[in-house]
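Note that one protein chain is taken out, while the other chains of the complex remain in position.
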């Protein structure tokens, strides 16, 4: 594609100038997928990002044009453009931006034809609806509705659609009426240009739970090593003492050392043994 | 239970558990011995692996209720 | 452990647990008695509620240790 | 795991955990540092209560005893 | 219990646990040594696999009584 | 672990746990004492409630529980 700024209308030139300016002002230039996000949600997300990131929606051709004029490795970002890409600018690093965007995600009602992101379950119990055609609509969508005590009630908890399956129109309407919002909506970071490198979404996704658990594991390793190697630290001195006493008690009881500190445990062990043998002899 | 204690005592001391040894131990403790119970004990211990039986003794949390760490 | 069994036997028989009674029971079992162990046993039992200690053994749950994480 | 060790080392020493401090510690240990993993680590730690995670490590694994039979 | 601590200290250090070694350790800690208790300790430990007993102690769960419901 | 036993021994004897007392106990056991380990032990015990640590061990069942699953 030939890039002749001179032949572009003024508004396009202005947009390209803006993209170039923001690209130099911010440390990170990213592409986010806006697919399926209603305008209202976009407003909310913009508000949530205020002061942290700037979101610019423009045509892909203009983005490519601007990157081309900047030159260098940022042009590689163009290969990640999709039909619904928008630009995001921030001074945060790509990992922080990714998790920031994850946190701005909200739940939304499903539209017909969308894929269930997880098993969608309708719970047993009364609804707020009065008896009427709604019962038939719910039933046709596969939801076990009935009228009980003058109220529309779900008779049993049911998985109405499995993760990965399509949500048909009847079900989408029924779920919307029941105020069930199964869809995650939010900006998805497709790729980011930061400090000279491109970060793709797969390296940016961090499992927060797994990471938190790895901290616990690391701390456990240190605790275990300190105690097992008997290298006392402020954090483990008490545990070491406890371990030493446990060992001493264990040895004392095993050897039936009659010391006043452990005589109750020794008696208890003798009694337990007698009871065990009693069970055998009947 | 005293008959079992006597048997365990003999077992731990590496002595044979028979009617007269059990009787001797019980008597020494001042217990009036019931001969048929002694016989029953000795008979029921026949073929029993005592070490194995007592190793199954449950852990006795004798001092209880430490605050969870 | 035979010394402890002797103590339990005497306790069950309602006898006082002192050096000579413990010695008598152990001797009756044919055990060469170690005097210091008898002394240590008797000393350690001073002030101990034996009934209480053995009843805790009876109440002991079977503790199943979790696999180390 | 070495990246997490490095972070905890800095945390315990009361030092700031940032890209350059993590990098310095790892390099000193002779570990070839992957820059984007360091970035990921620092970003992931944002908002994490490290003390809280550590206290979970010190807690003993809980074994649940069976009820007395 | 101090007698057991002394024994384990000697064991861990790879030293023989006998009357004089136990006595030496206790004295160094400023404990007035009871000779008969030392004898009893040494006799009790005779034939006991200390390493095995230690590792069993480490594996045993700490019992925490649940609050009555 | 022998350093920790030395500390427990001194605690039990009601003695102050300091570098020289720990050293004395270990030496009496015939152990070639590592001065830095003594220092590290004494420093780490500063402010630790030893009685509390001991009582946590006392809650442990002494006989061995069912094998870990």
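Letters A, B, C, D, E and F name the chains as they come in the text, with residue numbers starting at 1 for each one.
One rule holds in what follows: contacts are C-beta pairs under 8 Å (C-beta built on N, C-alpha and C of every residue); 3 or more make two chains touch, one makes a residue touch a chain.
These numbers were taken from a predicted model, which means no experiment stands behind them.
Peer 1: Determine which one of D:25, D:40 or D:53 touches the chain that has been left out.
Peer 2: Selected residue, touching the omitted chain: D:25.
Peer 1: In the whole complex, what residues of chain D lie against the chain that is missing from view?
Peer 2: For chain D, the residues touching the absent chain are 1-2, 5-6, 8-10, 12-13, 15, 21, 24-31, 58-68.
Peer 1: What chain A residues would touch the chain not displayed?
Peer 2: Spelled out for chain A, the touching residues are 218, 220-231, 233-236, 239, 242-243, 246.
Peer 1: Across the whole complex, list the residues on chain F that are touched by the chain not included here.
Peer 2: 34-37, 39-40, 43, 57, 60-61, 65
Everything that follows uses one rule, which is that only the chains that are shown with their structure count from here on.
Peer 1: Work out per-chain C-alpha centres and flag the one nearest the whole-protein C-alpha centre.
Peer 2: Answer for the innermost chain: D.
Peer 1: Quick one: chain D and chain F, Cα centre-to-centre, how many Å?
Peer 2: 29
Peer 1: Provide the C-alpha centroid distance between chain B and chain C, rounded to the nearest whole angstrom.
Peer 2: 12
Peer 1: Where does chain C touch two or more other chains at once, residue-wise?
Peer 2: Touching at least two other chains: 1, 5, 8, 37, 40-41, 43, 53, 56-57, 60-66, 68-69.
Peer 1: Among the residues of chain A, pick out those that touch two or more other chains and give their numbers.
Peer 2: 220, 239, 243-250, 252, 254, 256-259, 261-262, 264-266, 268-275, in rising order.
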